[in-house]
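For this view, one protein chain was removed and the others were kept in their places.
Note that the chains take the letters A and B in the order they are written out, and that residue 1 is the start of every chain.
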């Protein structure tokens, strides 16, 4: 986006009854990107909408911060501050300007021709109807099926196998990963905000990071993070029809059977096994070496080494005792 | 189908030990279509197989009605009546003649060339390998991914985003809808009848109607209605891997998390939120403003404003109390 557009954008925000809190000439600021407080650098625009991000606020390098009237006092006077009735929402609108694909499952229609692919990616094995956008890195000994879509800025490691009908977006796929047919990796997450009966989509500019040796089953879906990332640790295996929501972190050597679902922002340790059709609520912490029985519903944090089953999930021994 | 075929069809029914109840010369009737009593017009053929459709029977304009011996007395003598041992099944066979695609996930192989698409749909954004059948309306600012299939008679509104690998059939998609990668919209529903160990598929000629502003997640499937329609109200959002069966009606501003399943013919009100992996049985009524917790199994009707969780689903407070 050019700087003219960005100025328009800031004026748009200010014109919506938002208030420019300090006196800096906003027209002279060249805004380079929009992100969270932690990732912001000089010339970033960010937002501060909850007291719990105070420590991040203190360290942020963002030049412009959108906030609410009640929270403005916490922000350094060196920053340009925009006061909004809905800082999250106004920030989301900014995102839409910077990252127009962050709300939708869109392709850019800017893809390499087959000849360009052959020239740039020598020795790459790929099938029919391959759609590859620009600026993708692909390693050695990679094997790609038919009808595969890989969107811009993805990184694919060495010895990766990608089945047919697979879609990969905003993702880093490390060495020796196997993605089975029909999987969708890096789709925008499921986030909305209803304000006065109008729905606003939450942007998703995060990534999916799949570490070495993982396997993703057929027709499974892994959503990318909203601002942060969705992460799978090394040698983690997901079976078919599994759902992994935005900003989930999964550790190493985990095995999740078919139709498991992990809700948004949950963190899971290493060596965790989850039986088929089990589900884990959002924003939970699941420890290391945890075993969760098939069809369980986990709605609380789980400590290391626990074995759980049931809905709501309980210690396995109790489940057996209660269901004699 | 020409009228000769249709005569054959009626004779076929009559030859199967069915009885033509009144004396009208069936050969002189030109049957135009086959549908339910409510939608029938003059020259429609329909069926009456259950007393609960009596009020529809009284108003129907159908010229020919298939029924059972026990129910024939309720039908006006002005109609041509065919008495069958299995009126539903014989009607289903009629359907198969009129709508040969009503039983299968078939394409017609009659699609526009890329040049025809570009000529007819100016300014349409579409990706590789687009398969578009005839007689489809597509609005402005529509954005279509790769490998998309849109079958005949669909209507796509303005500002619609359709991801890649999406299949749309028998559907009306209104403005501002976003269909994510891999979703299947308008597939025939799951209906069978076993009679004497022989299986007969139930036809599905209904539609899927997705109203303004909805979003459908990746790899989700929405079946079309058998005779009526499957309907999503405005601004309703479905996450990934969701299943919506035939003839389900969902209201406005509903949010269903991943892997939710709604069985056939269930009606759901407005502002209903359903957590991940929850399921709702068929033929139920769920009120407005209902909240259903993740993984719940709903097997009874639910009144407005209720908050439920568990399997079977119970009021949330009881669920918490019972699971301390």
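Everything below uses one rule, namely that contacts are C-beta pairs under 8 Å (C-beta built on N, C-alpha and C of every residue); 3 or more make two chains touch, one makes a residue touch a chain.
Since the structure is predicted, the reported quantities are computational estimates derived from the model, not experimental observations.
Given the contact definition stated above, which residue among A:147, A:226 or A:265 touches the chain not shown here?
Among A:147, A:226 or A:265, only A:147 touches the chain that is not shown.
From the list A:117, A:150 or A:180, which touches the chain that is not on show?
A:180
Identify the residues of subunit B touching the omitted chain, counting contacts across the whole complex.
Residues 103-107, 109, 111, 129, 131, 147, 149, 165, 167, 182, 184, 187-188, 190, 192, 194, 197, 199, 201, 219, 221, 223, 241, 243, 245, 259, 261, 263, 277, 279, 281, 297, 299, 311-312 of subunit B touch the chain absent from view.
List the subunit A residues touching the unshown chain?
Counting over the whole complex, subunit A touches the hidden chain at residues 125, 127-129, 143, 145-147, 161, 163-165, 178, 180-182, 213, 215, 217-219, 235, 237, 239-241, 253, 255, 257-259, 275-277, 294-295, 310-311, 323.
What we mean here is this: only the chains that are shown with their structure count from here on.
Using only Cα atoms, superpose subunit A on subunit B and state the rotation angle in degrees, rounded to the nearest 5.
120
Taking the mean of the CA coordinates per chain, how far is subunit A from subunit B in Å?
Chain centres of subunit A and subunit B, defined by C-alpha means, are spaced 34 Å apart.
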